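The complex appears here without one of its protein chains, the remainder shown in place.
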Amino acid sequence: MPDFTLAARSPLAGAAALAESWPGFAVSEVTDLALASLATRRGRETEVRNRAKARFDLEPPPPGRTASGDGMTFLWTGHEQWFVEAQESALGGLEALLRETFEDSAAVTDQSDAWANLRLEGPATRAVLEKLCPLDLHPGAFPPGATARTTMEHLSAIITLRDDRWRFSILTPRSSAGSFLHHLHQAADSACGAT
Amino acid sequence: MTAPDRIVAKEGIAAREAARPAGAAAAASCRRREGGLIDRSRSLSFSFDGKAFAGHPGDTLASALLANGVRLLGRSFKYHRPRGVLTAGSEEPNALVELRGGARREPNTRATVVELYDGLEAASQNRWPSLRFDLAGAGDLLSPLLTAGFYYKTFMWPAAFWEKVYEPLIRRAAGLGRLSGAPDPDSYEKSYAFCDVLVIGAGPAGLMAALTAGRAGARVILADEDFRVGGRLLAETHEVGGRPGPLWADDVLAELAGLDNVRCLPRTTVYGVYDGGTYGALERVADHLPVPPPGRPRQRLWKIVARRAVLAAGATERPIAFGDNDRPGILLAGAQRSYLNRFGVLTGSRTAVFTCSDDGWRSAADLVRAGAEVAAVIDTRPDARCPDGLTGLEDVALIAGGRVVETRGRLGLTSIDCLDRDGRRRSLAVDGLAVSGGWNPALHLTCHQGARPVWRDDLATFLPADDLPPGLAVAGAAAGGFSTAAALAQGAERGAAAAEAAGHAVRKPEPPEAEDGPVAVTPFWHVKESRARAWLDFQNDVTVKDVALAHREGFRSVEHLKRYTTLGMATDQGKTANVQALAIMAELTGKSIPETGTTVFRPPYTPVAISAFAGRSRGKDFRPVRKTPSHDWAVEQGAVFVETGAWLRAQWFPRPGETHWRQSVDREVLAVRNAVGVCDVTTLGKIDIQGADAGAFLNRVYANGFAKLPLGKVRYGLMLREDGFVMDDGTTARLGEAHYVMTTTTAKAVPVFRHLEFCRQVLWPGLDLQLISTTEQWAQFAVAGPRARDLLREIVDPDHDISNQAFPYMACGEVTVCGGTRARLFRLSFSGELAYEVAVPARYGDAMIRALMAAGAAFEVTPYGTEALGVLRIEKGHPAGNELNGQTTAANLGMGRMVSKKKDCIGNVLSERPGLNAPDDLRLVGFVPLDRRAQLTAGAHFIALGRAAVAAEDQGYMTSVAHSPNLGHSIGLGLIQRGGERIGEKVRAVDLVRGADVEVEIVSPHFIDPEGERLRA
Partner (left out) sequence: MRIPCPLCGERDASEFTYLGDAGPRRPDPTAPDAAEAFHDYLHLRDNPAGWHVELWYHEAGCRSWLQVSRNTLTHELGEVRRAEDLGLDEPSP
């Protein structure tokens, strides 16, 4: 039988815009994180929290927040729903690990391939994002560890502040990630000057 | 100082005037050697109507033209009257020019706010052949015929002339600038901002408000339409805290610039107030440059969300209406001072002042101080005298109780006639006239949520109402605080209150000292003795007589007056006209101004280009593009793409030698029927449904039964709306005890998800189920055709048995492919052939299509696009978007029996409505042309043979057509009354739009394999 082994391809593989950088701003694609959604089954709220605590030593975060522990980061995405991130290598299947952890107390769905994961960083990041993001990203309103789902240029986006300065990440749907990156590129040119 | 005799009307005026030569000096307006806020050390060249001029940084186009002695800037909209500059701000009705050239040409820009740059090109508008000799100016002689309501009265009959004769005629004669007609080469963008306090206007009130809130630590945005902060301080000679006004403004700006929590936006007009503390603002990022720098937009549209806002937009001066008050050289007094004090420009070599308030006197005082000649102050107040605090006016003639009745000068003012208190007429040789009729607060933004301004008799003006937009306060002249001291104090107070409301502790500031003169105005609207036309709305050429005519003809309400006369329309929205017209209407009706009413204002405050609203959403960036996992591969194959929603899908894959799309599509269809084809179906919506009650939920949202779907099986599902019509269809697979995956049509993926969440959260919150979209997670390919299984055996790892026995029609399961990659396999068929859909995590989608093609080479695999997909499903009689059009029921589609009567589901009850179950209702059937060479058209209506093709004879319509390469002729699906009972009957398919009329036979909709043997093979 011939070998048809499938090679993986990230959502923005080969995108020219990823090779550029601007004074005070850079964007890169994160390709080594697995992602799965976790949604509490009806009436199992306490159990989900206990299992998360026991296995990952973290409390599933409240609305608008992230929480990290034991190689896992939980991003709040909806009522009793989180996106869980983990290093691809730590994986053996994040979906399987979460299923095993939460059993039937929560619904787990692989989202690793559904989103492009962009890292935005640099002191000009907020100046770039104010052209795209309809949320207040001032540190007072969007502190470190904050996360929010919104739309940017008609596209769904989950934005998270990853450190205490200006390192953000944005998850945006895979199929339209090229359009998103194009808009990000234009915003960066406008905020930081075209190269 | 109250001595009325400090200034005396000189008996000698007549003698002095008699001694002057007729006509004005050579250059009526000119630049002074010194003074003003311009940088004389640098020169900027520019052109107007092709002629070269020079100005300085700090100039506007208007000030630079006036500095060069150019007073005639354009022709008026209706009568082509010669017009110059009336104001020095954004309220300008007259001085509209075309700016820039080529694709960047922009019509109707106000020369009074165009910041001068080196190389600026401008041209006058609405004149032919030239500005000085405008032939259409002859229309002015016909003006008695062109009064208000002229269009309504004149261009009525015959109706056939409306479009062909009247409209082109009017459009040619009346008009403003020309668009370039070329795509705008510049970019526009949007930005979002949030603040505690938005301060609108950077005059004394706005600067003080921003400073107070900024010092308290509030997040402040200070926006001003001008390119330099200071507002009215730039135009006057006032001091603030002992510093010249402009320098004080610069000091404040410097302090604000040093505060991290304050953002200053010059060249930014806040044009609208919206709900919830949202403000629209337009920043002219690069309008003051010939071309925007690389990457930068020309303009930026801000959406500002502010907890509090302080409107400190100042005030707009009112003209007074008198005979021929529109000649170049006649300016508002405040504007004349602005040109003098800010730009160092004299707007006349000899100027008279016509005023009904103390404020107009400032013009005389400033002119005298600048060494310019002031012919007279004509003050409408019989007891007029020089206001306190103004000096140097001892030698200026005063005509108390006076009126300017007429003016002269063909292309610019040369003299005026006035009446004195006793009705004596005298002539003054002046080429400049500064007119002040009092000030109107710039309260426009206060009206954007519906509030109506309130008349204040003591100030003779409208003030903002009490029911302001939530969170908005008004300070300074915009609130009736006309003196500099009042503006500073109100700004400080409102700024402090706004910062406090946003949670910041504020130390009460001590406003700096400044002039605090009282408002002394006796309103005076128009000169009754004038016989020539007295202009109210310069931009729309509306006169006092037009208002009188409107009154006589019964158009007396303010809104009627506006529509009848066009007063207050167009780019300036009547900023220098509305209040006077209202006052004149009040006079005519014998009512007070408050009884007569006021017009309210809507956004935008000043014009905003459509490009700014569009922002980046232009051309190919109009909306995002969604690409399928096999997109790059399809590009390599030379596929032709089609937009389906935001998705780009391969429509067909042309091969060398194929010259017509039908050749490609026919080949792809036959390949699926005879061998095997592969199609990317990732775009179908996929929804992951998990939970103990997932099955019960599906049974409620689908019309057909889902309670007993076994594990490892897929079922077709028909979804109804609650009103009984079909919403969508698709399949749902059961992957686990409490785990299902639903597919939707590509178009309905989003609305179906929204509907399911509605059912889950609102209708049945007690059910245990969780929903999440997995459309993007899985790359999914249809593999269809008699050799589909052979191909998949090369792909699916051998430990998974996909034989017909182990994996029959409508089976599904999790498998691995290509040596261990996890995948999902569904035995589904849209084509009617033996078919599967195989899904892999999207990262493997590109590799998967290549693997399928490589593995399929031995089986003559052919990629097929959406066109072939459509032909295959029409041949099989499957309804799709054309049939699920929101107007069809399950019964219409021949699926009435699928709607379970044994359970509650969405749409079940109302699908039983008698109206949806009439015996002669539409049914989906197939159609073939009797003449097999004829082509059917979708949208054709069915008419019985021998009947007229009229609506009353309509029996239904064709929904989908295709050329069937298997049958060798055109086939169609359509909805026709009692269709199922009429197989074999012949009718006409009439398409009046495309001129087609084809006799067709009604047949079964299943053109291929009606028994479904192939898909179970």
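Note that the chains take the letters A and B in the order they are written out, and that residue 1 is the start of every chain.
Just so it is clear, a residue touches a chain if its C-beta (ideal position, glycine included) is under 8 Å from a C-beta of that chain, and two chains touch if they have at least 3 such contacts.
Treat the numbers as computed from the prediction; the structure is a model and nothing was measured.
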{"item": "Touch partners, limited to displayed chains, of the chain removed from view", "value": "A, B"}
{"item": "Residue among B:761, B:887 or B:1004 touching the omitted chain", "value": "B:761"}
{"item": "Selected from A:77, A:112 or A:160 as touching the chain missing from the view", "value": "A:77"}
{"item": "Identified contact with the non-displayed chain, of A:27, A:97 or A:148", "value": "A:148"}
{"item": "Of B:513, B:912, B:981 or B:1013, the residue in touch with the unshown chain", "value": "B:912"}
{"item": "Residue of B:470, B:503, B:736 or B:798 touching the missing chain in the full complex", "value": "B:470"}
{"item": "Absent chain, residues of subunit A that touch it", "value": "63-64, 77-79, 134-135, 148-151, 156"}
{"item": "Subunit B residues that touch the omitted chain in the full complex", "value": "274-278, 303, 305, 449, 470, 722-723, 754, 757-758, 760-766, 904, 908-910, 912-913"}
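What we mean here is this: only the chains that are shown with their structure count from here on.
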{"item": "Intercentroid distance (Cα basis), subunit B paired with subunit A, Å", "value": "33"}
{"item": "Subunit A-touching residues of subunit B, taken from the complex the two chains share", "value": "187, 189-194, 219, 293-297, 303, 305, 616, 621, 623-628, 646-647, 682, 688, 690-693, 738, 766-770, 772-779, 794-795, 798, 817-819, 821, 840-848, 851, 854-855"}
{"item": "Residue ranges of subunit A touching subunit B (in the complex, touch as defined)", "value": "1-11, 37, 39-43, 81, 104, 107, 109-115, 130-131, 133-136, 138, 140-141, 153-155, 173-176, 178-180, 182-183, 186-187, 189-190, 192-194"}
